[in-house]
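To start, I am sharing the structure in question, which I have written as structure tokens.
Only one protein chain is missing from this complex, and each of the others stays in its spot.
Which chain is which? They are A and B, in the order written, and residues in each are numbered from 1.
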Amino acid sequence: MSESLDLRLALAETELENPVLPYLRQDRIPHIWCPGCGIGTSVNCFCRALTDSGLDLNKVAIVSGIGCTGRTAGYLNLDSFHTTHGRAIPFATGLKLGNPELNVVVYSGDGDLFAIGGNHFFHAARRNMDILVICVNNFTYGMTGGQVAPTTPVGPTQTTMPLGNFESPFNLPFIADACGATYVSRWTVYHVRQLAKAMKEALGKKGFRFIEVMSPCPTLYSRRNRLGDGVDQVKYYKESSVIKNGADTKDIGLGFQGEIVVGKFVDRERPTWLESMNDHFSHVLGDQFTPYGVKPEGE
Amino acid sequence: MTVEDTARKGKGTVFVRMEVCKGCSYCIDFCPTHALDFSKEFNQKGYHFPELNRPEDCTGCDLCGLFCPDFAIFGARWKDLDEKRQQAASQVKL
Partner (left out) sequence: MKADPKGVLSGVHFIDGDHAACEGALAAGCRFVAGYPITPSTEIVERFAARIPKVGGVFIQMEDELAASIAIQGGVWAGHKVMNVTSGPGLSLMMEHLGYAAMTETPCVWVDVQRGGPSTGLPTLPAQADMMQIKWGSHGDYEIIALSPNSPQECFDLMIKAFNLSEEYRCPVFLMMDEVVGHMTERVNIPPADQIEITDRKWTTKKPGEYKAYATTSEDLVPEMVKAGDGYRIHVTGLTHDERGYPAMDVPNQAKLIPRLLNKIRNNTEQLLDVRMDGCDDADVIVMSFGITSRVATAAIEAARAKGLKVGNLRLIICWPFPVKLIQQLAEKVKAFVVPELNMGQMVLEVRKAVEGKVKVISVPHPGGTVHEPETILEQIIEAAR
């Protein structure tokens, strides 16, 4: 009797594993990200969002570019693609159009998505390609040692802006909004619950969806600018963030250590690229056209 | 990972995989009830890891689990843990 009780307790204990572990390639953990880096926190939120989304994980694919955040694909226990620098979005476009049944998520950094990959972002949003793009914005090129990024605010020092950055940065939600994204939000890694909720919401929506996640780079951006550790940056996010759902995206650009507007800014419906193609060809070609990637009813 | 259910002082508890912790202190600084502290010991990689020093304050809210960039900690409520155990036990009986 007591033996079977022990057995039961042992069984129960084996179930007490971190709820995110099944979403990770556990044989690859610990990951390469520095102590205090926020990318892992965003991935943690993404795993919770996957749980809550109720999606069939065999039909979720993740695509990353190059850089620190680009390594995300390699840690998630999904069909995962670590592509070339800046090209995660076009790869994801091919994957989604190749198999429209897949829920395709692009998970990459600000340099990858908005410098070298900027053009692809604009066009995928314009076409309303049915993918979710999560951009972890740490305001720098982490993997290569802290160079100026298209998101670096005016002021802070970067290795290629040794006297402080004088270039104007992008306002990422504004770009996504202007290009036609159906869902746009910004959160920081301090806002873990809101971020996980936003990711879940975006996973369940159609069209080109965009989430900006502000995240500290303690090793390069913070250290070089005497901003303390990762946790100090997250404290700054906590203190300086204002939630303004529905804010006009043109007003929410980020300054150096200034106010951070977070929230959901855009949530609208537009036909996706594939829906538009199917509608158009059905209209023009009639019976000669069989809609692509649409399961016949009853299957 | 063991369940220290001998001393159920709070509503919940935390589980730490100290070997993957990188000592970022997110969990410690953002614990809503300030129940965690750094350990005095180091892990294999030379980092201090979190310890539940005020178990009576832990609500098992799992905010530490959400914050942790290294998947090294998570929290759970005793109520939920007991339910899980009961489920497991009933499965063994069957």
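One rule holds in what follows: a residue touches a chain if its C-beta (ideal position, glycine included) is under 8 Å from a C-beta of that chain, and two chains touch if they have at least 3 such contacts.
For clarity, every value in this text was computed on a predicted model and none was experimentally measured.
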Contacts of the hidden chain among displayed chains: A
Sole contact to the chain not displayed, among A:W33, A:F46, A:F91 or A:Y107: A:F91
Subunit A residues touching the omitted chain (full complex): 25, 27-28, 58-59, 61, 63, 73-74, 77-84, 86-87, 89-99, 101-102, 119-120, 122-123, 273, 277, 281, 285, 288-290, 292-293
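Please note the rule applied: only the chains that are shown with their structure count from here on.
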Between subunit A and subunit B, centroid-to-centroid distance (C-alpha), Å: 27
Subunit B-touching residues of subunit A, taken from the complex the two chains share: 4-5, 7-9, 11-13, 15-21, 24, 29-31, 33-41, 43-45, 48, 189-190, 192-193, 196, 229-231, 234-235, 238
Parts of subunit B lying in touch with subunit A, wherever the complex brings them together: 1-3, 15, 17, 20, 22-26, 29-30, 47, 63, 65-71, 73-74, 76, 81, 84-85, 88-89, 91-92
